[in-house]
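After the structure tokens below, expect a handful of questions from me.
With one protein chain held back, the other chains of the complex are shown just where they sit.
Labels A, B and C are assigned to the chains in the order they are written; within every chain, residues are numbered from 1.
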Amino acid sequence: MNASAAALTREHGLRLLGAMLRIRGFEDRCYQLYGQMKIRGFLHLCNGEEAIAVGAMQEFGPEDAIVATYREHGHALARGIPMDRVMAELYGKQSGCSRGRGGSMHLFDASRRFYGGHAIVGGGLPVAVGIALAQKLRAERALTACFFGDGAVAEGEFHESLNLAALWRLPVLFVCENNLYAMGTALERAQAEPDISAKAAAYRIGAAVVDGMDVLAVQAAVAQAARTVRTESVPILLEMRTYRFRAHSMFDPQLYRGRAEVEAWQKRDPIITLSARLRALGVLQESDLAQLQRDCEAELDAAVQFAEHSAWEPVSDLERFVYAERHT
Amino acid sequence: MNASAAALTREHGLRLLGAMLRIRGFEDRCYQLYGQMKIRGFLHLCNGEEAIAVGAMQEFGPEDAIVATYREHGHALARGIPMDRVMAELYGKQSGCSRGRGGSMHLFDASRRFYGGHAIVGGGLPVAVGIALAQKLRAERALTACFFGDGAVAEGEFHESLNLAALWRLPVLFVCENNLYAMGTALERAQAEPDISAKAAAYRIGAAVVDGMDVLAVQAAVAQAARTVRTESVPILLEMRTYRFRAHSMFDPQLYRGRAEVEAWQKRDPIITLSARLRALGVLQESDLAQLQRDCEAELDAAVQFAEHSAWEPVSDLERFVYAERHT
Amino acid sequence: MPSGTPESAVSLSYRDAVRAALHQALSEDPRVFLMGEDVGRYGGSYAVSKGLLETFGPERIRDTPLSESAFVGAGIGAALAGLRPIVEIMTVNFSLLALDQIVNNAATLSHMSGGQLNVPLVIRLATGAGRQLGAQHSHSLEGWYAHVPGLRIAVPSTLDDARFMLAAALALPDPVLLFEHLYLYNMEGTLTEGLARVDLEHAAIRRSGRDLTLISYGWSLHKCLAAARSLAAEGIEAEVLDLRTLRPLDDAAIMASVRHTRRVLIVDEGWRSGSLAAEIAMRITEQAFYELDAPVTRLCTAEVPIPYARHLEEAALPSAAGIVAAARALLRPAGGS
Partner (left out) sequence: MPSGTPESAVSLSYRDAVRAALHQALSEDPRVFLMGEDVGRYGGSYAVSKGLLETFGPERIRDTPLSESAFVGAGIGAALAGLRPIVEIMTVNFSLLALDQIVNNAATLSHMSGGQLNVPLVIRLATGAGRQLGAQHSHSLEGWYAHVPGLRIAVPSTLDDARFMLAAALALPDPVLLFEHLYLYNMEGTLTEGLARVDLEHAAIRRSGRDLTLISYGWSLHKCLAAARSLAAEGIEAEVLDLRTLRPLDDAAIMASVRHTRRVLIVDEGWRSGSLAAEIAMRITEQAFYELDAPVTRLCTAEVPIPYARHLEEAALPSAAGIVAAARALLRPAGGS
């Protein structure tokens, strides 16, 4: 695993860039498909926030566990859930990664220890603490990465979960994706102390603020934090400063923020930022970018085809899985 | 209102001493009556913690509101709910301050803005925030004093309530009665950061640690904090360091703490401490103490008589008050 | 709403009706305020409170952090202290985080204080499934809440009730939960001319019939009305009773209709086991057993966490077609035809 910007190789740079382009392309395609009513329900896109999922996932191994929110397409793809399985899930097909029962907010992949996809804000934090408790009781060197938004910080479960993880010295990496808004509520109108990283002190948890628009900064911060979490078996809180380029969901008139603010952040697009750095290092040619784009489009087209041609779960199976069919 | 020890007058000193003796006497009498099965249910006595209720209540006026826990006999008496009404409540009589429906954990007196008596740990905090919101929206100079234990600090409602009070600049005085244990769980086994006052920073709330065994220190700290809460309309957190001399409730073998620890704290008994100081100032004679004791015993006997001779609520009235009979 | 023209004349949506009700309550009583997640700057997650912030300001259209337990509890406290809070919990799904405050405080304080206190709090919640929102966003728990003494549960299912139930709720001294089915927000129509208020005591017959009674509320009510229309085409006249309030239930209205039609189908979007439908059936058994020509029947939601896929979600929920089939079976028992 290569974390430091200094040692940035062409190969690693292209991998990160490709991964972000892939997520961006996926989100944009989802946006179109929603308009075509191929995807329904709530759809929360992560355009602008790709660097966090991509940078962080570089540092996790198969033994580590991931817990995410309803804005988790990027995390699912970066974790390695095949794009066609994710797209099929958004279509509600049987071949989807949650068999069509979950949809955009509830992506799962047990084989990759991807534990969702949680649509109750803050609801994933206690679950992550429990997974980490199991990892610790089994004396594994694994960690659990728990992604959540700035809005979740106001929930009581944030408080209870950070205290529990710290009290019991559990290997949880809490990753707050602070995009400044919870739906239409700006952070400073939700938090008396808007510095989220400062709250970690109330639990004696180490914390850091990271530029969530810089994939290399994200990877470096996660690499360092993950090392501490694993070796000392303690939780750490990373606050990623980022921004959501698109609306909260498909039903958001965005009355709460101005164009100027959005445009200012768009200048810090993590894809543009990384491309520029790679160009400066002379390791990125236009042809590389074109190739990455072509690969991404091809994969997207294949994923859509897969979803389109996948079967629907038979209605007769509606009540399956309410209770487990097999014992773990 | 006189808060500073320096200016301690005989009159004020005797008032504080009498108030604490009165609560101590009440709690000891309750202990006996529980043995006689006159009082049932859960009974949580506050022996050792009398200085907090007594010192704090000196600083509140009739316009202020009080929210307390299930360990609230002292707060109810110090707030001025007549002892006979409180005793009748513990007997479950119609003349009780909650008409016999509440019992020890649920003392109420709307006329004195005593809003209970809450038996769900942490459950009173959001209610106190709401009362303070009403006080603020009506532009009253009143405040709401919210008493809770160290155990409540771990609940999500502590986190949510402190943030809300600070965010909206509400006049709430949060008074944490830190007696080092939540039932059998020592503070350091419940909190990764056992310094409760330090948690206020996560909400940009001012905080102070107070010697909860010294009634003058309590009154002085509350006087100062209340002034800020009223004039600046902001919440403040006071952590009162205190100790529970008796068991958590009547069913507690106290396996979790040693005699030596209890005895060490008993040496700091707030009643002994204040008596000693008053003697040193030469304003307390043995005859005063004897008189206070006699007054207290007389009031207690009268309260028990009142409770004994009060009527039971007719069973036919069981379903009254489930829905309000009158509109506030 | 455009002032001048009488409200009843203009066509409006259920969403507009709720907004008009909020506007009126805020205008008429200075003690009233609205508090909840994104009710202000965002305009309400279902655009119900859009524009109210501009009119009434941030003190009375109060955005809250994501702290359901604290702001619901704060509503309880403000009500205790004499205000008239309207707390919006964005959807019933999130109310589980505030359940302790609702069940242990709002529902108990009047009784537990021997009648000294009361909690004149109104909680508005969007409820229901049907929008492919998945298991964590599709609960129908209003019937479940109706189990709790001390609470009042009401469901506005028509434009008139959407427009006027809020005022009725605010006039009561008790905590009232108003459940707005998210599928109804776009329902369009006009208000009944001259109507100025509704009560929170009585169920309402939305269609009269002699052959069977369909008892329902919320989105299911409209499925029942649709089913009743198809049934009429085959000569079956279904009476459709809108419960309106789930706690207390209007037993008199239920029994009157049962005595009239002698056959009952209860349609409820709650999960079948422990559904409100079971309670209603039990009351009919207790109060009108010998008036029945057939056992009481029910059509509820399948006992599954609501799945995302449209065909699965539709299969899980009561449907007009399902109601028609159940009604037929009720009238022409197996064998007969």
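Definition applied: contacts are C-beta pairs under 8 Å (C-beta built on N, C-alpha and C of every residue); 3 or more make two chains touch, one makes a residue touch a chain.
It should be emphasised that the depicted structure is a prediction, and the values quoted were computed from it without experimental measurement.
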item: Omitted chain - touching chains that are shown; value: A, B, C
item: Of B:13, B:74, B:92 or B:212, the one touching the omitted chain in the full complex; value: B:92
item: Per the touch definition above, residue among B:13, B:55 or B:103 touching the missing chain; value: B:103
item: Full-complex contact with the absent chain, from B:52, B:152 or B:238; value: B:152
item: Absent-chain contact - pick from C:99, C:171 or C:255; value: C:99
item: Residue among A:47, A:98 or A:219 that touches the chain left out of view; value: A:98
item: Touching the absent chain when the full complex is considered, from A:157, A:177 or A:214; value: A:157
item: Touch list for chain A against the chain that is not drawn; value: 65, 96-102, 106, 108-110, 115-118, 120, 123, 125-135, 137, 144, 156-157, 160-161, 163-164, 167, 320-328
item: Touch residues of chain B, complete complex, unshown partner; value: 40-42, 92-93, 98, 100-106, 118-123, 151-152, 154-156, 182-185, 189-191, 251-253, 255-256, 312-313, 315, 318-319, 322
item: Interface with the undisplayed chain - residues on chain C; value: 69, 93-94, 96-97, 99-100, 103-104, 107-108, 111-112, 134-136, 139, 143-144, 146-150, 247, 249, 270-271, 273-279, 281-282, 285-286, 289, 295-298, 303-305, 307
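Simple rule for what comes next: only the chains that are shown with their structure count from here on.
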item: Most distant chain from chain C, judged by the mean position of its C-alpha atoms; value: B
item: Inter-centroid spacing, chain B versus chain A (mean Cα positions, whole Å); value: 47
item: Chain centre separation in whole Å, for chain C relative to chain A (CA means); value: 36
item: Chain centre separation (chain B, chain C; CA means) in Å; value: 41
item: Multi-chain contact sites of chain C, meaning residues that touch two or more partners; value: 65, 67, 69-70
item: Interface hub residues of chain A, defined as touching at least two other chains; value: 154-156, 189-191
